[in-house]
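One structure coming up, written as structure tokens, with questions to follow.
Heads up, one of the protein chains got dropped from this complex, but the rest are sitting where they should.
Letters A, B and C mark the chains as written, and numbering starts fresh at 1 in each.
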Amino acid sequence: MSLRAGVVVFPGSNCDRDGAVALAMVAGRKPKMIWHQDTKLPPLDLIFLPGGFSYGDYLRCGAIAAHSPVMREVVAAAKKGVAVLGVCNGFHLLTESGLLPGALIRNAGLKFVCRSVDLTVERTDTPYAGRYTQGQSLSIPVAHGDGNYTADADTLARLNDEGRVAFRYRDNPNGSADNIAGIYNETGRVLGMMPHPERAVEPMLGSSDGLGLFQSIAEVLA
Amino acid sequence: MTTTRRRTTRKKKSAPDLPDVQPSTEADGIAQGLSAEEYARAVEICGRPPNLLELGIFSVMWSEHCSYKSSKKWLRQFPTEAPWVILGPGENAGAVDIGDGLAACFKMESHNHPSFIEPYQGAATGVGGILRDVFTMGARPVAILNALRFGDPDHPKTRHLVAGVVRGIGGYGNCVGVPTVGGECEFDPAYNGNPLVNAMAVGIAPADRIFTAKAEGAGNPVVYVGAKTGRDGIHGATMASTTFDDEAEQQRPTVQVGDPFTEKLLIEACLELMATDAIVAIQDMGAAGLTSSSFEMASKGGLGVELALDRVPMRETGMRPYEIMLSESQERMLMILKPGQEAVAEAIFTKWELDFAVIGTLTDSGQMVLTWNGETVADVPIRPLADESPEYDRPWVETVPPAPLDRASLSPLGDWKTALTKLLGSPNGSSKRWIWQQYDHMVMGDSMVVNGVGPGGDSALVRIHGTARALALTSDCTPRYCQADPRQGGMQAVAEAYRNLSATGAKPLAITDNLNFGSPQRPEIMGQFVGCTQGMAEACEALDFPVVSGNVSLYNETNGQAILPTPVVGGLGVLDDLSKAVNIAFPAGGLELVLIGETDGHLGCTAYLRDVLGRTGPDAGPPPQVRLAIEKRNGTFVRSIIGKGLVAACHDLSDGGLLVAAAEMALASGIGCSLNITEVSAAMLFGEDQGRYIVATAHASAVLSAAYAANVPAGKLGVTGGDALTLNRGRSISLQDLRASHEGWLPSYADSET
Amino acid sequence: MIRAEVRVMLKNGVLDPQGQATRKALAHLGFSDVEAVRQGKLIVLDLNTDDRAAAEAEARAMASKLLANPVIEDFSVELLDA
Partner (left out) sequence: MIRAEVRVMLKNGVLDPQGQATRKALAHLGFSDVEAVRQGKLIVLDLNTDDRAAAEAEARAMASKLLANPVIEDFSVELLDA
């Protein structure tokens, strides 16, 4: 079986095509593009919430999109165990819709930052990280103005204790608490991360380190 | 969603009461920027004094910005044709064939004045405007470049302008999801009162489905889409100087604010509609908004147009026809649809939550007729207004280039390491990473990384999605050369773009330009304009590198202090096999370095003179000569050896000459080099002779014999390796020190508070 | 018509990078007795109603549903006359 992936397109999404290209590379077929006003999801193994500026990131990043009709379905699907990967603006959506704890605020440097960063793989026993090794260093780009992860002390302690930090920055580009670059939900099937693995899937893009994430998905979820 | 819903005006006025329809006088004409003679011509064309609304139309259509009245004569010199050119100047953007049935559409535009008033919004709306020029043609935008010029870093306004402009460009480009892949950023006191913000956009369209602004078919509906119209950017002077001052405060024109989110929706909606068969013609509403867009579409088709202005979606209450016609609200487009296609179009725009309104029809009357609540408020002939738009042959005086430098008068070089460090760490020579890291330069997943390096090379490389080809993109101009010798400076801007493309292996195809100058009413400024355009035309001709689009920005001066003549050239090239692309970074140690081209040691007008010796202006001598036949020969040679796979890295020599180029190559990868240079002098190390490249190669003898065969001067320069830059096996400077200087200046300048 | 103002501020304890940067910038401009700066949002709503109690309830509902993020922000609502 090949991976049934869906990429949700919100007004203002702009990494939807990049995500679809990366998923097609590993899935052997094109993912379904899902419009934000859709009220029913097709059967899917993975829902990809892409980066970009949904609704211009006006008001708060991801806030308006989190209330779109399709997000109700995404939340319901996630609760039933469907895997959901939110990258960048997709991570904003996951926190805004309550699928992941905490919030992402303005970068500590106040500037948009687009560059490659080094990440440490914190955990490999999830559908996203099986192709990596514990502690492996990945070079993956970030591109965001609001990627500064914050949560209250209890939440941070819980994330750390329960091993729910997916990746940490080796050189923190945005001031995130505990160098958090990505986190899982309780089951490890929902992952939100600021770096863009879909921008690191072939040497021409400067790194293929993101490919392992998509390969893991294809292997485990299909 | 508004379709044809009527807005109620606060104070309902019937047309005859509107100030807009009162007859104008010559004084009104002059107040709106027309000359007495132009006003007389307007009266003649109308057969009566135009009313104030009509006068507004004449005034914007005949403005320098829309009519190119001072520049037209000189723009005609530019070569605009080549077998690969699909559309030359005259449309929203130029288009060239890039293979695989695809076309690249591209253009550059300035937003200098708005960026000075409000740096963030000025720069942002500049990006928005140039993107619209490109997707109007049916091309999906794939890249943005930005060419920036600021005043003296120590001038009290500069830091704030740099921060605001860069944030604005990023704020818009990042949000619409088009990568900003390259550009320029220079500082000079001549821009203290007048920074330059030029933005270039590049898009890709199917070569056989390019949309134009030529209206066809009387009776076809005229449709307005996008954002609503507000009082943004209505020409301040015009408003203030007419009798329109009741409710003055309320009607004050406002700064244009960009809405990149709406632009993103507009891109998607327009491209979706373009994939159907509904559109006859399409035009974005740029400068002079609805006036120039409707006017141009009708005049290109030889038709008339009738618009019901009360149907225009409006953001504010109480707007009058004059304001609607002259508003420069952003993110709006005008289209002519095929009959009966309104519903198809409306459904798409509704899906993207954008305004859509049928506001008029094409006619065969040849007149532009505007109505307001059913009453005619303007009726002007289109053809005569377009045909008789003024054209001036403004008086000009030729710039006399300074006498050659007396080399003996220059202080001796001293320590080359100090000079190199200074050049690499000067405001102009420093790395612009601080800028491009604030731009999403990777979105869309086609920005190429070669030898481990993305931005910062000679040209940006953008894969043509789904193909094995890539576009190479660059923007170039050396204003200090243009000031000293406009003709040579104009040539050099084109030649440098040609070199920057060639240095990646790409075949240079065509250019766009942005001609930024002071007031054309001063003969010495006009002389700069004439000289620069002559030089550009010669270079384009000689290099087979035609001009397919461009923009002119005049009157860039404050208190009689003009900017340096700045004809920015945006170059586009194509690589047929992207795997053959190279960039400036040394990929490994142990490679040999070969210098291509001839070195005479020209020091006039160099960065060395300016940044190390502090000599500028007439004191700095003439710029280096551009020898076009040699440029072409050397460029062709470099492309051929890259194409044969003989080259591991390549960089052209520009500001700072040989040593700066070698240092930039080393810094890009972190691999050093050791150079052998017989004469260690400022002239040899830092001279800016044109037509030169450094090539790193594992096949030096093949490169040298190919050069010999092609009659191209070439010689071994050194080898790569280590972590320092070493001269003649003697003294060296560590890359770490060079990097500290090169990467240090801009962040420490721009991020400090005072 | 009733005008409601929703004031959204970061919760105490949540780092405010913008406020901090503003404080530094003010200090550089010579405003030396600024102890602390917090930056928030002001959202002004024009509501098509004349019922003040309903307007307030509605504004609070909008704030808690969309305008503020309860994880990091507090809000307050004030009514003005439009």
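In this section, a residue touches a chain if its C-beta (ideal position, glycine included) is under 8 Å from a C-beta of that chain, and two chains touch if they have at least 3 such contacts.
Just so it is clear, the model here is predicted, and its values are computed rather than measured.
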For subunit C, enumerate the residues touching the unshown chain of the complex. 1, 7-9, 19, 22, 25-26, 29, 31, 33-49, 58, 61-62, 65-67
Counting contacts across the full complex, list the positions on subunit B that touch the omitted chain. 117-118, 121, 227, 230-232, 250, 252, 254-257, 259, 261-262, 315-316, 329-330, 353
In subunit A, positions touching the absent partner: 55-56, 58-59, 63-64, 67-68
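As a working rule, only the chains that are shown with their structure count from here on.
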If every chain is reduced to the average of its C-alpha atoms, which one ends up farthest from subunit A? B
Could you please state the distance in Å, as a whole number, between where the Cα atoms of subunit A are centred and where those of subunit C are centred? 29
For subunit A versus subunit B, what separation do you get between their C-alpha means, in angstrom? 36
Counting only Cα atoms for the centres, state how far subunit B is from subunit C in Å. 40
Mind pulling the residue numbers of subunit A that touch at least two other chains? none
Counting only residues that touch at least two other chains, what does the list for subunit C look like? none
